[in-house]
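In this view, the complex is presented without one of its protein chains, the others remaining in place.
Letters A and B name the chains as they come in the text, with residue numbers starting at 1 for each one.
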Amino acid sequence: MTIIQVEYLSKTFGLLPALRGLDFSVERGESVLLFGANGSGKSTLLRLLSGLSKPTAGSIRIGGWELPREAMAVRAQIGLVAHRPLLYENLTATENLDFFGKLYGIKADEREARGDELLRQAGLDRRAHTLVRTFSRGMKQRLSIARALLHQPDILLLDEPYSGLDQAACELLDELLAGAKHAGRTVILSTHQVARAPKTAERALVLSGGKIAFDGPCDRGRLAELNRDAPKA
Amino acid sequence: MTTPFLKCVLAIVAKDLRAEMRSRELLSVMALFALLSILVFSFALELDRAARAEAVSGVLWVTLIFASLLGLNRSLAQESDQGNLDALLLAPVSRSAIFVGKFAGNSIFTGIVGLLLLPLMTVLYSMQMLDIRVIFTTLVGIVGFCSIGTLLATMTVHTRAREALLPIALLPVALPFLLTAVRATKGVLNGAPDWQVWLQLLAGITVIYVALCLLLYGFVVEE
Partner (left out) sequence: MAKEVAFEAAPQPRLLRVLTALTALGFLATLYLGLVVAGTDIEQGDIQRIFYIHMPSFFGAFTAFGATVVGGLLYLARKNDAWDRIALAGAEVGLAFALINLLTGAIWARPIWNTWWTWDPRLTSAAVMCLIYAAYLMLRAGIDDMSRKRNFMSVYGIFAFVSVLTTLFIIRIVPETIHPVIVGASPQNAQGSFEATSGVVTALAPSMLLWLTLMPITLMWHRYRLETRREALDQKMIQALGD
């Protein structure tokens, strides 16, 4: 069953085109790797899919709802891990999750239970009550993923989640992703490093200059080849 | 589908108050600035008793407005520097609830500074500012000013040179608040009967501005 349907999607910033007419669809439960050089339009695409920005032309349908017109209906279904952590530095990990849980209308007891469980999975249970500003980049990234999963979204969007993470943190992230896939969530993850393609990814979508350059099974060898051929932006 | 309005507003206000209680980075800066400002004014104007009675309401409002400019800049920068405004926008929350939450937080912080200033100015300028009518005028004026201030600060965090642009964009459109609030305060302090008219005007303008901000905030945060 199709959960994301994108047709002739274009986005221009001022006069600079970032995306030029993308067409693709994603099935429910699919894990997609969004691959491309810096400036190829990955972040722009993820922001559009999350409803944070509006397309210049073309249409996005998520779960049958049309963006941006029916964005309010889609918001609860989407979790975004953006480039920046989107956390409050002067609050603790628990307080951050509690705050976002409130915004998503999750009941108090459930907020607490889910928050504790996610912090445990992210390996942050021992730092649950320290301020986020004392966290390392990797810890913030893991908390950011916990925030994105808190409201149990159908679709998880991750923008370069591996950047700045050490080996252990990467493995933990892979585990979280495997968990999300196991729970039947649709995952779209962007990266510019072939080596970092997670094992769970089934399909690769390669962006180049704001267009889809390749759409097919996620094969590291093939991706590395594409990466070599890609013109440097 | 959408989380209830009031719940979101309360969550945002509680979050801002809690973060502020930890760091005190807004209130301490605003309060210190306000203190410095009234000291500087007292030196600069070399006020004798008669001149003080005339100038004191102006000093109060200029100080409050510049203190709240500092707070507004910081408050919205806190949301945008870490991209947190995006996180708020991602949630299934009405855009005007986000506005009311930030607006209420800013009003509370500026209100605290205002309530600190009044007894301080009573002592330093030996004027009776701890009058219920002055307190009420101060709070209404602060609410009005913070409404348009919150909206414009949301805009200017997206601009180049935002610290400089906020006062330039905000002061001319917030002038009606300054004009009426100064007159109302002065009226009370001088025992002039027209303070009531000015307070009513101030309240009326506040209602108009808050309503417009609620209607238009959605356009300011969309991309």
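The definition used in the following text is that a residue touches a chain if its C-beta (ideal position, glycine included) is under 8 Å from a C-beta of that chain, and two chains touch if they have at least 3 such contacts.
Just so it is clear, the model here is predicted, and its values are computed rather than measured.
Participant: Touching the hidden chain in the complete assembly: which of B:A77, B:L139 or B:V220 does that?
Facilitator: Final answer for the missing-chain contact: B:V220.
Participant: Looking at B:L88, B:A169, B:L189 or B:V210, which makes contact with the chain not pictured?
Facilitator: Of all options in B:L88, B:A169, B:L189 or B:V210, contact with the hidden chain holds for B:A169.
Participant: For the chain that got dropped from the picture, name the residues of chain B it touches.
Facilitator: Touching the missing chain: residues 148, 151-152, 155-156, 158-161, 165, 168-169, 171-176, 179-180, 197, 201, 205, 208-209, 212, 216, 219-220, 222-223.
By definition in this document, only the chains that are shown with their structure count from here on.
Participant: Quick check: in the complex, which residue numbers of chain A touch chain B?
Facilitator: Result: residues 47, 50-54, 68, 72-73, 75-76, 78, 80, 82-91, 95, 99-100, 102-105, 131, 147 of chain A touch chain B.
Participant: Note which residues of chain B are touching chain A in the complex, please.
Facilitator: Checking each residue of chain B against chain A gives 1-4, 7-8, 11, 14-15, 18-20, 22-23, 78, 82-84, 86-93, 222-223.
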